[in-house]
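Attaching a single structure in structure tokens format; questions to follow.
All protein chains but one are shown in place.
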Amino acid sequence: MAHAAVMQPPPKREVGADVYNEKLGMWVFLGSEVMFFTALIGSYIILRFGNPDAWTAPGAILNIPITAVNTFLLICSSMTMVKAFAAAQDGDQQRLKLYLVATVLIGATFVGVQAYEYTQLVHHGFVPSGYLVGGELAERAAAGELPASVGIYGSTFYTMTGFHGFHVTMGVLCMIFVTWKAFRGKYTATDHRGVEVIGLYWHFVDLVWIILFTIVYLI
Amino acid sequence: MATAAVPLDEATHAGSHEISFIRKYIFSTDHKIIGIQFMLMSLIFLLVGGILAAMIRWQLGFPNTSMPGGGILPETMAPGGILLPEFYNSLVTMHGTIMVFFAIMPLLVGVYGNYLIPLKLGAPDMAFPRLNMASFWVAVPAGILMMAGFFVEGGHAAAGWTVYAPLSADPEWTGVSTGQQLWLLSLAVLGLSSILGATNYITTVVNMRAPGMTWFRMPLSIWALFVTSILVLLAIPILSGAAIMLFFDQTIGTHFFDALDGGQPLLWQHLFWYFGHPEVYILILPAMGFVSDIIANASRKPIFGYHSMVYAIIAIGFLGWVVWGHHMFQSGMNPTLGTTFMISTLFIAVPSAIKTFNWMGTMWRGNIRFHVPMLHATAFVAMFVIGGLSGVFMASNTFDIYIHDTYFIVAHIHYVLFGGSLFAIFGAITFWYPKMFGRMMNPFWGKVHFVLTFIFFNLAFFPMHSLGVAGHMRRIYDPTQYEFLQPLQPVNTFISISVFLLVLSQLPFALNFILSWFNGAKAPDNPWDDNGLEWSVPSPPPHGNFKETPTVYRGAYEFSSPLVEEDFLPQNKKLDSDPEPAQAAGH
Amino acid sequence: MTEAAQHKRPNYMGIWVGLAALTLVELGVAFLPWSKQVIILLLVGLAVWKALMVALYFMHLRFEGNRMRIFAIAPLPLTVIIVIAVLTEYVW
Partner (left out) sequence: MSWILPPSASSFAERIDFIYYLILVITGIAFVVVEAGLIWFMIKYRARPGRKAQYTHGNAKAEVIWTAVPAVTVVVIGVLSGAVWKDVKGRNSVPPNAITYGVTAQQFEWHFAYAGPDAQLGTADDFSVRNQLHVPVNRPVELRMSSEDVIHSFFVNAFRVKQDIVPGMETVVWFEATETGDFQIACAELCGLGHYRMGATVTVHSQEDYGRWLDEQMTTTALR
């Protein structure tokens, strides 16, 4: 207790991990996120093995240039995030705020671009159930340019990228909260747990996208 | 910040403020209140699950006769009190679902994970009290969603608690659409609650142990809850992911489990059981932990082979991940894979044997006090062994050909889940009731409840083995349809009558539980002469738990130690021979 | 927090450039006229490399204690077990 501590330091609590609670908690939570994406990505791998013909060559349906730009954006946001953390460590409030705002903005842009990508895909006739009946892609498939059915391709594509987008959205919301706290000067050089913890989440979501971009768009 | 301890001590002080009723009892962040909230919720669900079971048994024991009181059910469920087959399927599905996800799992993990972890580890609260509150208030809407399914058009989910696709994926096959979707949503939401809870428990166990509470001084109940939390953390998201995919198959036309368009029905089974088998260990490990604590306490002896008990828990937790295929031996899965899964499954008998015999070793040369918790704990060992041994029959892929999807499985389920988990829960409730509510439960009615439950449980479920051996399939609405099952009908009727008596036998428990809350004898701090830290604080403990962070000098099972006069030696009692634990580096 | 501050700060900008460059390489590899297997192998390798960079430097795993690292990688075997086991359905 604080009073007793004046005379003698209190006995040490047993510490199992050499990190503070919030950080440990976030890592633990990320463990469950790994398993969640395992369910989605694992299913994708298995389904694709079982039915390789439902997939097209990279770029045939999906828009690679725009997602490549989006990938770059997310990498940038990870960089700004880690810069924000470095600024917090240095107690540099100005740069902390700057980088956090940048992260929020880039993250939101990522979600926006993804929304745009989705509308374009739907417009061309690619939906979670496969081709949209009567859509442009369905006609090309009828003409033999594309696989006859991409039902399972659409299912996995939208579910995986959609849930990733959902995670980014959640991350942006939390990041706005952290930014707000930063503007109120809550993070000091000695205690900036919030920044580090949200950073871990953010980088994790970036990491998932790195995997997704490769296996969904490029393979 | 120099050490992790600073914010904790701050939390201790928060307790001294006056807080409003709502903050104190409804949106409380106190782990003890949250534990009690989980308890009330899950006991209500236990009751619901029990009533559904009684309806199932009515139909099986007295097929196509009007169920007493069945007249109040709407035409779509039971016209004239006679259950419809589609309603029967919903009953079975919802019985399994509610019992597993909304009764036993929250009772074990939600209630005791919350209540015991901080208290037994000497922490003022969970690592993240607000997250803890969120975890309960996320579970409530999940429960509401689940119950809502009974009232929607088309009826509730009817594809079994295992919701095998494609039966569950397309309303065309069962006529159920909204019900199944609510079911999936509810489990996804409940999953979030469980994951938040598990995150909290793991962090608390790793980082918030009192000074001197080293890993190998932790009580086995905490070890079990810790390993269970890891299983929850890693298994539940698989279910959430799978449930979401199935939900999309139902709603937005994806094809994950639809064989006609590139999907794979077996993928559902793999995902479900990859979650599902760890899940069944989630349902037994905490029970094993509680039973270990209770048996050592009642026998007045240190737990036999503490270290091997810990390793056995870890081994079961680990092996639980590599056996899921034993539910799929006859599913058309690769037969070579089947043999691999058989071997890994059989090996779970080894850590289970260690646990069983170590419990017996604990009783050996003890001085056993048969208080009500101990009665339930002994019943746990006796019944879990039956369930575990019946598991060995089906672990043999060869013999599983014959008993897969028969009542042998149903007998197994109930011996491990009722005979195992639920007996342990009864034991845990009576053991920690004084701490939770500050009152003792009535021991006489406790014994009456125990004896009746034990007898009727066995009369109800033991004969199910013989039904299974005779080839009686599970999940069938009317067994008299098959000639080869007709001679077994008297057994079914016998089981049903035993079940009705079993359900009635729960009455003394329910009354005892409710009445003791108001009228029970005042509980002393340490009614069972136990060593755990929770018994060193008042019953019920104040907000913040410990006036001063306790220091731990030994493991939790130092009963009948020659060092002291009395036959127990609390973990935080300092003897002259005990060295002080290391000091913090100072602030 | 103190743990992270003790080590020398990695060159975040350098990592960022590396990640962007690897992404460009991936885009190039994906459209090479090589056999599908080789391309997949290369792409997966590159993705793992990038993921490792993020985990080790941005998420500071490189600088954490061993216990933390064990926590972080503990679930990974489980992600592989299910996929491998189910894939054997096609391989056998």
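Each chain gets a letter, A, B and C, in the order it is written, and its residues are counted from 1.
Going forward, a contact is a pair of C-beta atoms (placed from the backbone, for glycine too) under 8 Å apart; a residue touches a chain by one contact, two chains touch by 3 or more.
Fair warning: this is a prediction, and the values are worked out from it, not measured in the lab.
Although it is left out of the displayed model, the omitted chain contacts the following shown chains in the full complex: B. Of the listed positions B:S135, B:T178 or B:Q264, the one in contact with the omitted chain in the full complex is B:Q264.
Shown as candidates are B:V372, B:I476, B:A523 or B:V537; the residue that touches the absent chain is B:I476.
In the complete assembly, the contact with the undisplayed chain comes from B:F357, out of B:F27, B:W215, B:F318 or B:F357. Checked against the full complex, the one of B:E153, B:D567 or B:E580 touching the unshown chain is B:D567.
Interface note: of B:G305, B:P443 or B:P524, the residue touching the hidden chain in the full complex is B:G305.
Along chain B, the points of touch with the absent chain fall at residues 84-86, 89, 158-160, 164, 166-167, 172-175, 259-260, 263-266, 299-302, 304-306, 308, 330-332, 335-336, 338-339, 342-343, 346-347, 349-350, 353-354, 356-358, 360-361, 363-370, 378, 381-382, 385-386, 389-390, 392-393, 395-399, 401-402, 404-406, 463, 465-466, 469-471, 473, 475-479, 481-484, 491, 559-562, 567.
In this text, only the chains that are shown with their structure count from here on.
If you average the CA atoms of chain B and of chain C, the two centres end up 37 Å from each other.
Residues of chain A found to touch two or more other chains are 16-17, 20, 24, 28, 31, 35, 38, 42, 46, 50, 191. Shared contact sites, meaning residues of chain B that touch two or more other chains, fall at 1, 234, 238, 267, 270-271. Across the complex, chain B meets chain C through its residues 1-2, 234, 238, 266-267, 270-271, 274, 321-322, 325, 333-334, 336-337.
By the touch rule above, chain B contacts chain A in their complex via residues 1, 3-5, 7-9, 12-13, 127-128, 131, 195, 198-200, 202-203, 205-215, 233-238, 240-242, 244-245, 248-249, 252-256, 258, 261-264, 267, 270-271, 548-549, 551, 580-587. In the complex of the two chains, the chain A residues touching chain C come out as 16-20, 23-24, 27-28, 30-31, 34-35, 38, 42, 45-46, 49-50, 58-59, 64, 68, 71-72, 75-76, 78-79, 81-83, 86, 89, 191-193, 196, 199-200, 203-204, 206-207, 210-211, 213-215, 218-219.
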